[in-house]
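A protein chain is absent from this complex, but the other protein chains hold their places.
Labels run A and B following the written order; every chain starts at residue 1.
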């Protein structure tokens, strides 16, 4: 049913996006249309990637998911960078991290916990992911913040680029570790993860590739339009561009993942739900963010890996809370409520900034 | 024997407080009398609450303990707020957190550890509490600090109020989780906690309610007097009001709890000792502090939930140390010594501020 709604939204949304921009519809209306269209298209891209992943087998499939999983966010961000909106990009990266760690995981734990008293997931994976969260957010994001105070722009970019390259290398190393050298080494006897095994590919390779290509092009087109509505939307609603980036762009860019994580929690596949939430965070922090830093070097306005203090502290505290909560490999509704409460606190903070 | 001493202290202390304030005894003398009287009265309030809790059964009893456990501190703080001493209140909240996490837990671990080589407590509870400590101190206290820099007072209070409401809601949710939906779910086979089961109520319901009412009124009366001695005591001893709040008020307000936690450790009931220390911290951070923020909105000087940097960093590092130490569900004298050493370091720091 969701798929049908997405089909209608995409089939109606894309032409409407073109027509609306030609006839200069109200910006607020277009902002809403663009957002909904991207959410629908992101659903198609996710299904196409999933089909290709099933066909390609676990290793290549894992790589595909790890690379295309945040493609929509990458595309929106590239157009934002091109428009010089460095602050919006950093904010939307922050929003993705907070959204995945607190909102997605929180909703999964909470809704899953209403049905099941205790839900378990692989504690080894949780610790492996915890260490990477500390590395990416607490080391790689905090260090430039502290070190670049008083640095000239050139050194800022040099430090940011160096860190970005190291992040990407470690991200690739993590894939090799997980898919090649230590595949299955840390799995418990009763295999709870990797649902790909059970499923068949929804689409054949040709159809999947075609849909992926068309949806990606459409997302790119609509994203470019979307980016240019930010300023007016911000003014109309009295929001800061920061708030748009952190809350709106992050939710639009990750809507598909949000939905599937909660579905998994409801089916008591908490391992997959956590993998989506935390895995997606790591993808943003260790792949999307550094790739954007490196791409931005070719644009007019380069983006150093330097967040604002509220953004940085929000991400750091979100990581510490996630670790404190997920360290026992066990979830319940109250742990979900705690994560959601943290998300609301930060939401109020960013709204008032 | 302690009970007899407290009885004498209360019976002598309350009239002396009245007489002394009429005949204008030396402020320093009165400060000491007020402090000792409050400690004695707090003992009575604790026993009355305990009796009511036993009579009311575990659920309502837990709720009573969770609400009245820090009543003395709440009362002193309300009178301080009325007198406009916002800084003293924030300092005494900090002092309660540090006192419970480092001094009470430290003494319990150390003294218990001199008698027993290893003492164990429920590791599930420890992790549940760890997550709440991270939520309350590292998220809910750190976020306003960082976000309010450069905010106008109105937005500061809006953010503080929003966070306070969320803290209180999550505190209530934690009670529901513990007393209703997940009661006993995370208990190990051999039940080490909940000593209320074994005990009979010391007093009947009528006597307990009467004592609770009288002692509370007396605490309120003496607290109001106490608050007005701070300025002169600070000047006489060369202490800052911060130091009075952090060390003196916190110790006076929590003396009864300190005593019983150490008793429990000595009886090898480390689970109860930890529950008192950490549970009391959570009560202060998630209930007393936000309630005071909301009450202060009706006073002349409102109190935003914004601590000074030394207060905040002390609480954050105390939480991280507590988690690092209590994460294994096992204590010994050295872990106690480490907590005490951290308390002394912060004590020197606040003395020199």
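Simple rule for what comes next: contacts are C-beta pairs under 8 Å (C-beta built on N, C-alpha and C of every residue); 3 or more make two chains touch, one makes a residue touch a chain.
Bear in mind that the values here come from a model prediction, so they are computed numbers and not experimental data.
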item: Of A:8, A:32, A:60 or A:169, the residue in touch with the unshown chain; value: A:169
item: Sole residue of A:25, A:147 or A:266 that reaches the chain not shown, by the stated touch rule; value: A:147
item: In chain B, positions touching the absent partner; value: 117-118, 309-310, 313-314, 317-318, 320-321, 324-325, 327-328, 332-335, 337-338, 341-342, 344-346, 348-350, 352-353
item: Absent chain, residues of chain A that touch it; value: 124, 127, 130-135, 138-140, 142-144, 146-147, 149, 151, 155, 158-159, 162-163, 166-167, 169-170, 173-174, 177, 181-182, 185, 323
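Throughout what follows, only the chains that are shown with their structure count from here on.
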item: Euclidean distance of C-alpha centroids - chain A vs chain B, Å; value: 40
